[in-house]
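Other chains dropped; remaining ones untouched in position.
Letters A and B mark the chains as written, and numbering starts fresh at 1 in each.
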Amino acid sequence: MRRDAPSEDVLRVQAIAKSLGFRTSNVSGLTKIAVAIIGDTSTVDSAVFKVLPSVDQVLLVTRPYSRTSREGHPEDTLVDLGDGVAFGGGSFVIIAGPCAVESREQIIEVAHQVKDAGAKCLRGGAFKPRTSPYAFQGLGEKGLEYLDAARKETGLKVVTEAMDLESLPMVAEYADMVQVGSRNMQNYSLLTKVGSINKPVLLKRGSSATITELLMSAEYILASGNERVVLCERGVRNFSDHARNLLDLSIVPAVQRLSHLPIIVDPSHATGDMNLVAPMAYAAIAAGADGLIVEVHPKPELAKSDAAQALKPDQFAVMVAKIRQLAKVMGKKV
Amino acid sequence: MRRDAPSEDVLRVQAIAKSLGFRTSNVSGLTKIAVAIIGDTSTVDSAVFKVLPSVDQVLLVTRPYSRTSREGHPEDTLVDLGDGVAFGGGSFVIIAGPCAVESREQIIEVAHQVKDAGAKCLRGGAFKPRTSPYAFQGLGEKGLEYLDAARKETGLKVVTEAMDLESLPMVAEYADMVQVGSRNMQNYSLLTKVGSINKPVLLKRGSSATITELLMSAEYILASGNERVVLCERGVRNFSDHARNLLDLSIVPAVQRLSHLPIIVDPSHATGDMNLVAPMAYAAIAAGADGLIVEVHPKPELAKSDAAQALKPDQFAVMVAKIRQLAKVMGKKV
């Protein structure tokens, strides 16, 4: 509050804080009076105070997420998909596959290829969020069946996206891990429902989400009962034009300090450019990430979506070989 | 393509373009060879070409939305809510009300207040997307009933948000105009469903959406059969900290050049600060906007959400009075 605040203004702030169940304590400085509001303020809109007379600023001291926070949960969470595939705790898990499932043959072919190179999970969209209503939207349930067939052939775990409440139960039935896409990071209805299914969740950061918003979206899932959440950095919007998005690797160690949840990196969507994928994948493991999700397509020039960012299987194999070497230095197990 | 591209690389680009149904034409420059690909390219992923050998860049000449574009639809679209309330065509429509419906009394009180001041539509969320799972999430169907009661008392049209596929039918039943919120601008399942209802839609720009993405999201709704779409600018994410978002008024004339759809402005969510709402509202009408959506609360300091950005009814009335004067200068009818 301003230093010259009339005492009735200060008293009003204190009275409202008390009516909401908090204690207060004042500190007078040269140009301001600070009124400390003490208690669990995470459920209160700070704006309640900001609108009062003589109030200059409202500063938040306590972070608004509790289940996601490392404060009450100091050890790393391990998100286990079974059969020795687990995110967190010193492992580095590679998820690979095409942007979209295009056919039974395509997905089985690429599943073998990425498994041989060292991937533990298969990605591939059956339901595709596309900017244009006229673009290929995915094969739907047929795509899920093909993913299932690829899993049976290779033993890879299946990671695929659920786009809405309607398709979630079907996706959850087929998937080993349900992806919530970047555009849905703040689709709270979907997050809440995903919190009630019994499958691990891959939650991708929204393209303009702060770290707090990302952790709050995870909090929705945890608060609904599902604690098996893996976060994923996939680039943020910005002014630059040398890559589709700006990959924010600094969020990896930042998340690891604030939260106990694992975090992986998607260099394919982050850059949109196959020439930048491998350098960013190497950077991701060096930054401490718990894994990678990367697009691989047997014939990128024939891909129905995101062709420019898909690696060819042999490029992917070369990349994984170098990642194995980096993993040794970083003390991770691929 | 690079100037030194081997002729087989150029031929391959031409062959693939032909196989997709296009004609091609080459132009050789000093450092590049340009291969023009001619036809309706809106359904093709340009990356198909970007990955080919010797290809340097793929530049798009044709815009990827057709129904939303002014090119095939030169006159302004008029989105009519009935009883003389219509967006577009020289009118300036004011939507006002609280962030959330909190009680029957609250919404009826504020409905009378905003009507008296000059609003034609009442806003108020019954379903609220909140960053925190622990924050007030809205009254649900009760909230819709209270909005209906306020409409019956005042004659105001009701604008309220549908957050998901599940609640959409219920919201569409009560609302005169269904809002798709900023966080759902790229929730394509919701957009497609909204395209099949028989109610006007208020589509808010996502906080990091480009103009193309905004118009493509509108295209989803139009392509699904609903042409009564009003766009809404509500601020974008950026580095600055003097307002919650950065209100982008330049998108108003830019949209009006590219599209026939009306566009309104939300200065409340854009700024998050009641001190900035009126100046930005005046700027919006001066920039050529077709209307305004603004938060008004009878007692902002008791609001359950977004208190800091709500105007008091008397502040709102003062603001509307000045907007009327500006409207005369701008040739608009409030």
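Definition applied: a contact is a pair of C-beta atoms (placed from the backbone, for glycine too) under 8 Å apart; a residue touches a chain by one contact, two chains touch by 3 or more.
Quick caveat, the model's predicted, so the values are computed rather than measured.
S.K.: Out of the whole homomeric complex, 2 chains are present here; how many copies are there altogether?
M.R.: Per the structure file, the complete homomer consists of 4 copies.
The rule we apply is simple: only the chains that are shown with their structure count from here on.
S.K.: Since chain A and chain B share one sequence, what rotation angle in degrees maps the C-alpha trace of one onto the other, as a multiple of 5?
M.R.: The two chains, chain A and chain B, differ by a rotation of 180 degrees.
S.K.: Distance-wise, how many Å sit between the C-alpha centres of chain A and chain B, to the nearest whole number?
M.R.: Chain centres of chain A and chain B, defined by C-alpha means, are spaced 26 Å apart.
S.K.: Could you pull out which chain B residues touch chain A in their complex?
M.R.: Within the complex, chain B touches chain A at residues 16, 42-43, 45, 47-48, 50-52, 64-65, 129-135, 163-167, 183-184, 186-190, 192, 207-208, 212-213, 216, 219-220, 223-224, 236-237, 274, 300-309.
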